[in-house]
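One protein chain omitted, others in place.
On to subunit A.
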Amino acid sequence: MEQEKLKVEESLNIISEMVNSSKYNLSEDKGIYLMWGYAVAISAIIHYILQFHLEFKEAHYVWLSMPVLGVINTVYFARKSKKKKVYTYIDRALSYIWLGFLFVILALLVISPQFGMNVVYPIFMFLYGIATISTAGIIKFKPLAIGGVISVLCGIVAAYLNFEYQILLLAFAIVCSFVIPGHLLKNTK
């Protein structure tokens, strides 16, 4: 095996076969993506119903669902990285985009008492836009980019609306940028 002389054609075949075999699997993290999409959309709708239809003052407690999902998310990726045998450029790019996204969301939550939630909500939608459009470019998946653009547009509209409608827009933005593209990701396993 070692001494054999390869033909040029064989060399090209080996290269293309190896390149294909280490491609990123788009659908690997589909479940986690959908989990976040549904959770944020449902939480936003519950928040809206509790606060504006049932006049429940502490409606924002519904967002305590987020740290719980954060734990599930962390456990999922910790387990995955233990089993992971290969680390690609795409893995690194995606993890830093979403890590940066998380930091900025947390920073916004910290400063939100200063500006009020109605200022912060449109910015959340812009952030979904940045993160999903960049992810779309990296994994070459158009529906995600369209969802990201819709998120940004929702953010612009939300800036001119009351908080009541901002929550609904947030739910709509997340359905367009997470839920729909998540379901469109093909199962390649």
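In the analysis below, a contact is a pair of C-beta atoms (placed from the backbone, for glycine too) under 8 Å apart; a residue touches a chain by one contact, two chains touch by 3 or more; residues count from 1.
Definition applied: contacts and distances are computed from a predicted model.
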| field | Identity of the absent chain, which is to be given by its UniProt protein name, from "Transcriptional regulator", "Hydrogenase accessory protein HypB", "Polysulfide reductase" or "Acyl-CoA dehydrogenase" | value | "Transcriptional regulator"
| field | Listed residues A:I14, A:L99 or A:L184, member touching the removed chain | value | A:I14
| So which bits of subunit A touch the chain we can't see? | 1-2, 4-6, 8, 10-12, 14-15, 17-19, 21-23, 82, 85-89, 91-92
